[in-house]
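A single protein chain has been omitted; all remaining protein chains appear in their positions.
Chain lettering (A, B, C, D, E and F) follows the sequence in which the chains are written, and residue indices restart at 1 in each chain.
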Amino acid sequence: MKLRPLQDRILVQRVEEESKTKGGIIIPDTAKEKPAEGRVVAVGNGKVGDDGNRIPLELKEGDRVLFGKYSGTEVKVEGEEYLIMREDDILGIID
Amino acid sequence: MKLRPLQDRILVQRVEEESKTKGGIIIPDTAKEKPAEGRVVAVGNGKVGDDGNRIPLELKEGDRVLFGKYSGTEVKVEGEEYLIMREDDILGIID
Amino acid sequence: MKLRPLQDRILVQRVEEESKTKGGIIIPDTAKEKPAEGRVVAVGNGKVGDDGNRIPLELKEGDRVLFGKYSGTEVKVEGEEYLIMREDDILGIID
Amino acid sequence: MKLRPLQDRILVQRVEEESKTKGGIIIPDTAKEKPAEGRVVAVGNGKVGDDGNRIPLELKEGDRVLFGKYSGTEVKVEGEEYLIMREDDILGIID
Amino acid sequence: MKLRPLQDRILVQRVEEESKTKGGIIIPDTAKEKPAEGRVVAVGNGKVGDDGNRIPLELKEGDRVLFGKYSGTEVKVEGEEYLIMREDDILGIID
Amino acid sequence: MKLRPLQDRILVQRVEEESKTKGGIIIPDTAKEKPAEGRVVAVGNGKVGDDGNRIPLELKEGDRVLFGKYSGTEVKVEGEEYLIMREDDILGIID
Partner (left out) sequence: MKLRPLQDRILVQRVEEESKTKGGIIIPDTAKEKPAEGRVVAVGNGKVGDDGNRIPLELKEGDRVLFGKYSGTEVKVEGEEYLIMREDDILGIID
């Protein structure tokens, strides 16, 4: 089973960040929300503009991306957790 | 009787998910809303853009789709329950 | 007297649904709002787009339609009750 | 003195509806708001679209129209009460 | 000193309405807000549309206009009180 | 050091108004907000429209302008206080 996002949506697999120090102490989240990291698993075909042309996404499969911690909708595909969000929710690409 | 959705709307038949374990124990919904699954039964002709051209839908009859649990309006056509929603409410296509 | 809707509006005559069982028991409305059914009696000429062209309606006189239970404004024309609403309030056409 | 509405506005003279029965009993308004009736006295030249062209109104002087009971702004011109509203506030034309 | 309004703004001098009867009794404002009257003293060059062209105003210096009682911002130019508002705040021109 | 505003923003230096009478009595602000006066120190290159063309500003360096008392963001450049605001916040030019 594969999930193909519609229009300007992308499918992202969250990359779990290490929230423990090497000595095993849990680091509490600071008050300020930090963005989360993920890998783009699939991208939509892009939105159709007012002139009828489809605007392709800037992101492509495999991109490592940063996004707001609470962005997107959780989806489970074949037992794996993913996030579906709009490209506009992505803050940047990690090269 | 058939129901033809207008413009960028689609008619979706919900695919009931198994909410019981094999042993028969009911699995409670988690706090986080999970998307629902359905099959596209009919699609509209698409919206008319500002330039007067109709923008056809990306979805077609038969597509299996994911959508937000509370998306759409319930309709009963010849005793069967369907949902009418806009294409934009669809998160992705399951291949 | 006739009523001609303006722009993207339509005039709809509600089709009363049978809310009693054959045995005469009144069926209470469920919590979830169900759409109502009607017949299109008149349609407007369509809205004028940004390029100055009128976008004709997809609906035409005689269409049987579904719409949200609380959509539109009630109008009385020669003693008959109608609803005026925008085409966008129509969920679908019943063929 | 004459009042010329600007852009997509129209000047409407309300047609008072008979709110008494023939026997003189006052009929109370029902809970549901009914639209009011009026006659178009003057129309604006239309709004200027994004392409710089003026979009003429669909209504013309003399049209009998229906509008939401609370639409428009009251104006008094030479002792007579009128309403100024946008064409979009008009629900339909009575032929 | 002169004040030139920017874009789609106009400079209006309020025409005080007689709020006393001939016999000198003050007429209280009714609950319903009535529009105020003024004279256009200066007009802007118009807004620039999406296509880069300036859309000239429909109003011109000297027009007598009606506007909502609380429209605009008060300005004092050489001891005289004026109002600066957008053309869209003007309801109509008094001929 | 110089500050160059971006897009449709302008840099304005407030002209302090005399808030004392000649006899030295402080005049309290009236309830109604009066606009403030300033001089345009720098202007941006203008916004880019939907067609990709930059729309130049109507204002230029040196213009004396009126703006809403609470418009803009305060900036300190080399010890001097300025305001950065959008051209649309300017009510008019004083000639």
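Just so we're on the same page, a contact is a pair of C-beta atoms (placed from the backbone, for glycine too) under 8 Å apart; a residue touches a chain by one contact, two chains touch by 3 or more.
Every value quoted in this text rests on a predicted model; they were computed, and no experiment measured them.
**Q** So which bits of chain F touch the chain we can't see?
**A** 1-7, 9, 11, 42, 44-45, 48, 50-52, 73-77, 84
**Q** List the residues of chain A that touch the chain left out of this view.
**A** Interface with the chain not displayed, on the chain A side: 32-35, 49-51, 53, 55, 58-59, 66, 68, 87-88, 90-95.
The rule is simple: only the chains that are shown with their structure count from here on.
**Q** What is the Cα-based rotation angle between copies chain B and chain C, on a 0 to 180° scale and rounded to a multiple of 5?
**A** 50
**Q** Hey, how far is the Cα centre of chain B from the one of chain E, in Å?
**A** Centre-to-centre distance between chain B and chain E: 51 Å.
**Q** For chain C, give me the residues that contact two or more of the other chains.
**A** 50-51
**Q** Should the pattern of chain-chain touching be classed as line, ring, star, complete or other?
**A** line
**Q** Spell out all pairs of chains that touch, sorted by label.
**A** Chain-chain contacts present: A-B, B-C, C-D, D-E, E-F.
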